[in-house]
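Missing here: one protein chain of the complex. Every other protein chain is in place.
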Amino acid sequence: MATGEKKPIPLEFEQPLAVLAQQIEALEVQLNDNPELEGDLERMQEQYRSLKRSLYTNLRPIDHLAIARHQQRPYTRDYLGHWDPNWIEMHGDRKGMDDAAMVCGLVQMDDLQVIVIGTQKGRAIKEKQQCNFGMPQPEGYRKALRLIKHAEKFGLPIVTLIDTPGAYPGLSAEEHNQAQAIAENLFELSAVTVPVVAAVTGEGGSGGALAIGVANRIIMLEHSVYSVISPEGCASILWRSNDKVSDACQAMKMTAREILNLGVIDEVVEEPLGGAHHDYAGAAANLKQALVKHLKELEDLGQKQGRDAIRRDRQNKFRLFGAHG
Amino acid sequence: MATGEKKPIPLEFEQPLAVLAQQIEALEVQLNDNPELEGDLERMQEQYRSLKRSLYTNLRPIDHLAIARHQQRPYTRDYLGHWDPNWIEMHGDRKGMDDAAMVCGLVQMDDLQVIVIGTQKGRAIKEKQQCNFGMPQPEGYRKALRLIKHAEKFGLPIVTLIDTPGAYPGLSAEEHNQAQAIAENLFELSAVTVPVVAAVTGEGGSGGALAIGVANRIIMLEHSVYSVISPEGCASILWRSNDKVSDACQAMKMTAREILNLGVIDEVVEEPLGGAHHDYAGAAANLKQALVKHLKELEDLGQKQGRDAIRRDRQNKFRLFGAHG
Amino acid sequence: MDLKEWFANRKNRKENKEVAKQPMPDEEYCALWTQCFQCREYLYTRDLRQNQLVCPKCHYHFRCGALDRIEYTADAGSFKEIDAEMQSSDPLNFIDTEAYPRRQEEASRKSGLKEAVITGVCTIGGNPCAIGCMDFGHFGGSMGSVVGEKVTRITEYAKQNHLPLIIVSSSGGARMQEGILSLMQLAKTSSALKDFSEAGGLYISLLSEPTFGGVTASFAMLGDVIIAEPGARIGFAGRRVIEQTIRQKLPSDFQTAEYLLKHGQVDMVVDRGQLKDRLASLIAFHARARTRSRAQAV
Partner (left out) sequence: MDLKEWFANRKNRKENKEVAKQPMPDEEYCALWTQCFQCREYLYTRDLRQNQLVCPKCHYHFRCGALDRIEYTADAGSFKEIDAEMQSSDPLNFIDTEAYPRRQEEASRKSGLKEAVITGVCTIGGNPCAIGCMDFGHFGGSMGSVVGEKVTRITEYAKQNHLPLIIVSSSGGARMQEGILSLMQLAKTSSALKDFSEAGGLYISLLSEPTFGGVTASFAMLGDVIIAEPGARIGFAGRRVIEQTIRQKLPSDFQTAEYLLKHGQVDMVVDRGQLKDRLASLIAFHARARTRSRAQAV
């Protein structure tokens, strides 16, 4: 069983699994002295695998949310490191700030040169603070926009990686016009003539996620979520209660499969069993494979029908979203 | 003799004139009781007019500088009020600031709809401070750029009014990338396809002036100045002395006539005798006449050869600036 | 976006404490008399309406519904509605303490409207234009699929017919009950505005009390010209969310129209009484320029 960078910390709903794992470990220690225990060990391991499978095939929406928010979940920098160790980071909005919550770079994915734009939550405490826990400021969206324009100028496809609770709600963020920064990205990203593929890798939180999510193809990792408002916010407004987060998760249809069924996204990308944080390399490989496939299909479209067809494809896709009588 | 909004405050080199004016005033008071003084009065008035003419036809560069910096000199808002009392101001860079040192508006000039972009020094102390004494911050240049793009989109000719000691040299100005703000305006303004006419109305101070000065036609009011560095800065660097400002003024060839002779500007616009601050309405009328004439010529060019010809005209003009062997 | 918050804020809002001797009723104006939300004066409702819902005493701009807005803004009798019948469906089968279709019915009963935006064409000072007016009184002005679709359609209509476009925003944000589909309306409307903009169309966005969340973060902030009404509260995140996040008190005028003007986010703040004239001037100015510059288009 491949693992992420560190031993995965179990989530609440994984407790039975964790208990079993501890028992297996204890048994393994005794195995050298008591070879007769081998049969027990094998049974327990089989039990573990079957419990795990059943656990992960019956996840509630709130369990997906927990995995999507897992503190060890791979972030944009993790994926970039796996995809292209020589990727070149592009910093700053040119106007006063380099928002650490938004990472941009020139990345080689297989034989494709790509601009990657992704949110970053931060791992260590200090980094988390620098990244505002993954909540970009207007300057972060403007940095992204600068790279979007760079991509358009040089014909570079764009990949966006989305894992954010939302745009940062702060004093200076409002003063610097967070709303306008998001709106301008929606406006401009809708019309670029290079392929854009967006992947929700963790939390897709509201307008702050969509600001880099106007793409020809939108894909989601299996356990990621995408919603118009945080389930906590939804519960507090509609149920006027903080205990109803699970209900809100369920009502909003925010899991990858549900959103696929609503026709908003194009693919759900399988994660390593237990979630992406159990196997960074595996998650990175799955994600890359899906991204490259979509990028190449869009490149084909461009070659056959011209770059404007790529833009029309994206605008037509979003034109159809909505349900009305 | 028409006057500005208030009685003109005399400059140092105008002292003899001021003394004479006082004597004339004193004489006028006595005139009712002593009608026989009328002859004296007329002689003195003739003397006044002749002294004034001779004074203003023999101005040194530093005298022009003094007039250009006169505290009563009409500013952008004064001209706009005279040209179109119903002009509509457009505020803000959309990103966090509305720089009072840069004024932008939709203005009707005769039968032309024009975007005017001009620096503003501020009149009362508080307004001066808000305007940073006419030194725009990066946000001011970005507000100007927003209106430049607005003009390009809607085919509105651009008039810029330049009266600034230069771009603001401050901590936040550097942090917000003053240099980039200026450079981007040069970059974008060079390529718009609408007519651009720039008028130096007071001080044209360095890159902070040029940032709204990349125009098809550049005109200067008679007593305005335009230079690559302030004469004080030049004197302090080259002569290592603050007493050499007059020499620096002379060496840099910064007056309207000298710059016309260097081929950089297209016209020197006459000011009311004594300078624009003696007659706001007169100065505004002269300036407007010149601006509208150039705008119409450029409009003609566009009608005959297309909008791109207007851009090429501007770029060709600047392409030729420079002297080399 | 956060409606509950909006209501909570409204209560705490800059109340004129000295004048506030009477208990405060809801802001809705009742049949005959209306109490001013700011100066607490009782106003004769007919007078208030004749003054375009602006308090004659203290100049407070009352919230203005879509139909009132059209009455005050469009030339009399010129407005023709488009897509009047469009109604929401319930794509998520959303139920919280009540089912979404029931909430829709309630909203319509209260507002008398089918949805939170009315769109159509009219003339303003003789200038033809396309117009959309949001109504906070319907479902908190929230944007679901229908609001997004109607705004998109009126934008497309304006593009096809070479009309200037005016959208009056008043919204708590995206409509939660349509989930991710509501969110996608931000992109749909922005994408339509991009096409409109590239075609050279003039879009004037009017921000009115209150404009928040997904509406601000899409079409409301994309105007070629952005006008705000005096005192209107406009922002992305709600005041309370921000205070909880940054753990410090916010300036008292935070997120008001005047604050936005100071921070360069809107072109101008215009009194309701002057709004119609200002819109007419802006449209006419750009139309005259277009006529001139057409002559030289290559």
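Labels A, B and C are assigned to the chains in the order they are written; within every chain, residues are numbered from 1.
Rule of thumb we're sticking to: a contact is a pair of C-beta atoms (placed from the backbone, for glycine too) under 8 Å apart; a residue touches a chain by one contact, two chains touch by 3 or more.
This is a predicted model, so every value here is computed, not measured.
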Whole complex considered, the hidden chain contacts A, B
Full-complex touch with the removed chain, picking from A:H64, A:R77, A:K121 or A:K143, is A:K143
Touch with the missing chain holds, among B:K153, B:K253 or B:K293, for B:K253
The listed residue (A:E28, A:E42 or A:D308) that touches the chain absent from the view is A:D308
Of the candidates B:W87, B:F154 or B:Y226, the residue in contact with the absent chain is B:Y226
Among listed residues B:P8, B:G96, B:G207 or B:G302, the absent chain is touched only by B:G207
Among listed residues A:L80, A:L156, A:A276 or A:A290, the absent chain is touched only by A:L156
Where chain B meets the left-out chain, the residues are 167-171, 173-180, 182-184, 186-188, 190-191, 206-207, 210-211, 213-214, 226-229, 233-234, 236-240, 247-248, 251-254, 259, 262, 264, 314-315, 318-319, 321-325
Residues of chain A touching the missing chain are 86, 88-99, 106, 108, 112-113, 139, 143, 150, 153-156, 194, 299, 302-303, 306-308
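Here is the rule we use: only the chains that are shown with their structure count from here on.
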By C-alpha centres, the chain nearest the middle of everything shown is C
Contact tally winner between A-C and B-C is A-C
Dist(centroid_CA(chain B), centroid_CA(chain C)) in Å evaluates to 41
Residues in chain B with touches to at least two other chains are numbered 94-96
Contacts with two or more other chains occur in chain C at residues 197, 221, 263-265
